[in-house]
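The structure is given below, and queries will be raised subsequently.
For this view, one protein chain was removed and the others were kept in their places.
The block that comes next holds chain A.
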Amino acid sequence: MSSAPRTATERTKLPYCHESFHNLQELRHSASLANKVFIQRDYTDGTVCKFQTKFPSELESRIERTLFEDTVKMLNNYYAEAEKIGGQSYLEGCLACLTIYLIFLCIETRYEKVLKKISRYIQEQNEKVYAPRGLLITDPIERGMRVIEISVYEDRGSSGSSSGSSTTSSGR
């Protein structure tokens, strides 16, 4: 297809979409966990938090490459924004030092604010994009910011589903 479908109705017509998973509640109650895919960190830019955008082979039959890459790129952008070293971070650091870091009892750090944005974004992505396809993204902060864990679900009702294979990944 030339472009990714924009509306939810268009997405449900895709070959990847399992009709039985329309939302997260259904996913939890009528599906069983088949496999987990782990997207590793990309360290080529140093120690900043960035994830690999390489499309894992286990998801080939479950979701379009562009949607997956968009999600990971968006997450990478959020993390880059949180870890940006510039005027605002200097100001925050100096102000905090002058108040012997007691100011963090009252205000949130910029990183914490961005983490909340990330958590909302992941929830939104799960509801709109991933749950209809029988997938679930776990917030990286719950895995020590090491991996993005994507849980692959199989419909308990469907028989002979081809997804959820536990073959080894093809390497880096």
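In this text, contacts are C-beta pairs under 8 Å (C-beta built on N, C-alpha and C of every residue); 3 or more make two chains touch, one makes a residue touch a chain; residues count from 1.
Going forward, contacts and distances are computed from a predicted model.
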Query raised in the report: Looking at UniProt, which of "NADH-ubiquinone oxidoreductase chain 2", "Palmitoyltransferase", "Phosphatidylinositol-glycan biosynthesis class F protein" or "Sodium/hydrogen exchanger" names the chain we cannot see?
Result: "Palmitoyltransferase"
Requested in this report: Extract the touching residues of chain A with respect to the undisplayed chain.
Outcome: 24-25, 28, 33-38, 41, 43-47, 82-85, 89-90, 92-94, 96-97, 100-102, 104, 109-112, 115, 119, 122-123, 126, 136-139, 141-147, 149, 151, 166, 168-171
